[in-house]
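One structure coming up, written as structure tokens, with questions to follow.
In this view, the complex is presented without one of its protein chains, the others remaining in place.
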Amino acid sequence: MGEAILFTLFSLSAVAFALGMVFRRNAVHCALHLVGVLLSLSGMFVLLHAQFIAAIQILVYAGAIMVLFLFVVMLLNVKGETPLLTPGAAKGFGFFFAFIAFVELLWIVVSQGGTEGEPAPVPALPPNFGSPAEIGKILYTTWLFPFEVTSILLMIAVVGAVVLAKRKFA
Amino acid sequence: MDAAFLIESAVKVLIVLGFVLLGVPLIVWMERKVIGHMQDRIGPQRVGPFGLLQTIADGIKLFFKEDLIPGQADRVVFFLAPALSVITAFVALSVVPFGDKVTVFGRDVPLHVADVNVAILWVLGTTSMGVYGIVLGGWASNSKYPLLGGLRSSAQMISYELAQGISLVSVILMTGTLSLAGIVAQQEHMWFIVPQFFAFVIFLLCGIAETNRAPFDLPEAETELVAGFHTEYSSMKFALYFLAEYANMMVVSAVAISVFFGGWRGPFLPPVAWFLIKLSLFLFFFVWLRATFPRLRYDQLMAFGWKVLLPASLLNLAVTAVVVALTG
Amino acid sequence: MGLTLLWLVPLLPLVGAILNGVLAGTLPRKMVSAIGVGSVGLSFAIAVACFGDLLALPPESRRVTQGLFTWIQSGDFHAEVRYALDPLGAVMMLVVTGVGFLIHVYSTGYMGHEKAYGRYFSYLNLFTFSMLTLVLADNFLLMFLGWEAVGLCSYLLIGFWYQRPAAAEAGKKAFVVNRIGDWGFLLGIFLIFVTFGSVDFATVFTQAPQRLAVGSAVATAIALLLFLGATGKSAQLPLYVWLPDAMEGPTPVSALIHAATMVTAGVYMVARCHIFYLLSPPALQVVAIVGILTALFAATIGLVQNDIKRVLAYSTISQLGYMFVGCGVGAFASGIFHLMTHAFFKALLFLGAGSVIHALSGEQDLWKMGGLKAHLPWTHATFLIATLAIAGVFPFAGFFSKDEILYQAWLRGGPLLWMAGVIGAFMTAFYMFRLYFLTFQGRSRVSEEAMHHLHESPKSMTGPLMILAVLSVIGGFVQVPILAGGQRLDQFLEPVFADAVDLAPAAHAASAAGAEVGLMVISLVVALMGIFVAYKFYVADPELPRRLAEQMRGAYRLVFNKYWVDEIYESFVVQPIYQGSVRLWERFDAAVIDGAVNGVGRQIERGAELLRLAQTGYVQVYALILTLGAVVLIGYLALR
Partner (left out) sequence: MGSMGVPTEYYQLVAALLFTIGLIGVLVRRSALIIFMSIELMLNAVNLSFVAFSRQHGQMDGQIFVFFVMAVAAAEVAVGLAILVAIFRNRETASVDEVHLLKG
């Protein structure tokens, strides 16, 4: 029962925060709402036996990436937009496409589920599922090459960011 | 999730909370006293014996002060920010073991609020969330100095968090666990400050910077930024920031004790007492630093963090990794 | 353990080449020398170990292969990078690494003041790797790789001083002429693959006698195509023209590539593929005839050349001709034997010449030398040994190997072939001693300035000279006892050429020890006569050659100008092709191809003009279109 309650709580807060993020005018508020979504998702990760990912979610996503966002928002001092949304037909098309996409995703989730409309049962998991040790094991064996590639990607990003930020614009 | 567990947890939460709330005035008093003596003054002595109640009196004063909110401020965020600061500090403390198991009413009660198996990540995560309290406070005031102070502070915290985390990783490499209780358990024969002295030094320096204490207290450099991010804060909200700063000092000290100084371990005295003694010594050290060192310049601070501490911590990690790999 | 390290033999020089090539300019000279010389030295040591292991095996199982990885796998076609060591390969491997090592050592002295020191050693190491790949390859494709790579290195090293137009031209010429030969070789490999469905040596050589009848057209075609490759690489008629020009390269290069190793690749290849030649008597005959004609032709040119290195170059061509004569009469082991001894004394001659040139600050004209005996004692002594060896004087190495070829020519090729060989031997002795006398004996014609700098070369140069001199003296004794039947090298090579016995051309004369000794005496006398005539011409009566040249002006000019072959090639081959190419470029290239390419480009440009109207520049419009695509895709997947 505990999981169900927490799931309801986290999912509601995640969706509410997400809506707030998309429709708030003030960029700082948007960023804070996104932090709210991230924290809710972190809670859901714990429910899903992904403790390490949950911790990383807070540490990296909420703690580092979003702070960076906040920084930029504050540095740029972007005032609330006028108007908020894209004008004209693009907005209508945007909502329309997003709606269709949602219906399709819904369709997939429902149709690909368990037999006869019943949701697939949740399997029992080993006790150390999602622990840092287990993550480390497969990360440094099966996924070693992608891992190294990712590290190179990050380095490239760092160099790119520094170059972009340092360049003097005429 | 039986009822006993709930009660037990609630009690522990209350104990920790009460300890922090009562401890902070004591620390403030100690700070003023110690600095006073170091500067050849006496320090507070009027209110209560040895001026012990001085901080309480200050707190009461703050409580009754008028709560000013700047006209252009973002009210919600303005309220939220100091609360965020305090909450993260408390949450971080919840995973620190402050004593061995005790047996109460036939139950084995481990003396920490929660034994999270990713405790160190938890501490790092919550302290990184603490950045929000400061940066948002600075922004929400809608005033130049606080904004600058807030940005400075968060840049500083993000920068030093890296080296701090990495210095902890070398200990994690040795112990193979992320749980603070587990790390304390492995220090039965030797405190980790012995093999990991450099990691400790790096951790401590980063910790001082993380808590924005002297000589890294740039965000509130009154000579240039008035009072930094909390310039516009007054009354209880100011008190909350004040509380948060000292609570954060306690977090850093408690983590340092657990990771490098054997936690609650020690001979003769009960574990909790040892923990408190070590904590007091650490806090004294913080105060001592403040009395001794002048403030760094901002560029020096950033350069020190990125060009000295971070490489040093990486080097330490590499050496540890090699040693661990070789000794198995 | 030696044989398991076989792959290191070629690999070490490659590593050296990469190190020196990549780090060229950043490493100190000593480091470059250590890498360059050390890698080849180590490789030589391993080669010796491998050779020892090979000897320990019973003769019939002396063929060891070592696969490294699959190179190409495409349908039926399969090629491995696999090295094989058998007696023939072992001899070649030892010659390449051993002589190569000595020349590397020599280079540290000779090239010591060169600016592009690292580049030089990188090329030299790369060459060693390529040559080892060539001789140790286990299939035609890998061999061809080595074959092409040695050609490349040859090109790079001839044009090492690319600032000099002559060197650049010579490199280009070597490359182009070699291409003609390579074309034949490649066609030969194609034909082999079409015929046997494989390029593996083991498969091809064992199947050849079963699939191809003696004298069949396919065997002849394969043999001749391969031989075309050999004539290019080994500088035989008519593709010899590049070798004299190749002397523009540094002298150690001439010694290593254009005397001792690379140019013998053709001989090695013919010996390796002997089965095709034995299956095709006409092809075998072609080899012998081309060989003897080249031997004589080059020798006559060598008689009158004035550049010390060019004389040696023509001498090399001539000696290679002898090796082909050996192969051409079916005595492949004799050809290989001469290849080996020749590697010793010809490398020594070149290195000695290099020492002389070094001592004279770059002077190469024989008429500006003379009387150097006193100044360059070590160079002189070793050079004399080498000259005696190439002239075929007992008991030096050349005597044994050349006489064996001549004997085999007598035995299986007939008296005419033998006679031609003996005349060649006479000329060899004559021009080599002409070279020797003009350089070391008689009156000094050295210029004042050069005289001033005259000095014996450093230890790093004379050391290899001495070792090679020793080898030139004793090299022939590997064949002892020399009389028919007991030859040790022949016995060692026996497993490789075992199948040659029943297919070999019938002997014209019965082999007899008496005849063999008699022929030896004759050729020894002929060699001594050559030496005596040279002495008469260039020491006793220095005016004699000039008078003789005056009397036979026409013949002299013909020979002196190398039979005008270069000029004939220029006007009858090079110019027509060049002019034709210019025509093609103007008519076809510029008009049709460029037109088509530009036309396509212009059409695309025009289309793009239309397409770019779809680009609004607004990111969100792009995002919308992206979403549309995603929605359609997801929809397809969902409703499938």
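Think of it as A, B and C in the order they're written, each chain with its own count starting at 1.
Methods note: a residue touches a chain if its C-beta (ideal position, glycine included) is under 8 Å from a C-beta of that chain, and two chains touch if they have at least 3 such contacts.
Everything quoted here is computed from the prediction, not taken from an experiment.
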*Using the contact definition given at the top, list the shown chains touched by the missing chain.*
A, C
_What does the interface between chain A and the hidden chain look like in terms of residue numbers?_
1, 3-4, 7, 11, 14-15, 18-19, 21-22, 27, 30-31, 34, 37-38, 41, 44-45, 47-50, 52-53, 56-57, 60-61, 64-65, 68-69, 72-73, 75-76, 78, 81, 83-87, 90-91, 93-95, 97-99, 101-102, 105-106, 109-110, 113-114, 119-126, 129-130, 134-135, 138-139, 142-143, 146-147, 150, 153-154, 156-158, 160-162, 164-165, 167, 169
*Which positions on chain C touch the chain that was left off?*
608, 612, 615-620, 622-624, 627
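Keep in mind that, in the parts below, only the chains that are shown with their structure count from here on.
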*So, what's the distance in Å between the C-alpha centres of chain C and chain B?*
78
*Computed distance of Cα centres, chain B from chain A, in Å*: 29
*Using the touch rule from the top, collect the residues of chain C that touch chain A in their complex.*
618, 620-621, 624, 627-628, 630-631, 634-635, 637-639
*asked:* Under the stated contact criterion, what part of chain A meets chain B in this complex?
replied: 2, 26, 28-29, 32, 35, 51-52, 55-56, 58-59, 62-64, 67, 70-71, 74-75, 131-133
_chain A partner contacts - residues on chain B that touch it in the complex_ = 1, 74, 77, 116-118, 121-122, 124-126, 128-129, 131-132, 135-136, 139, 147, 150-151, 154-155, 158, 161, 176, 178
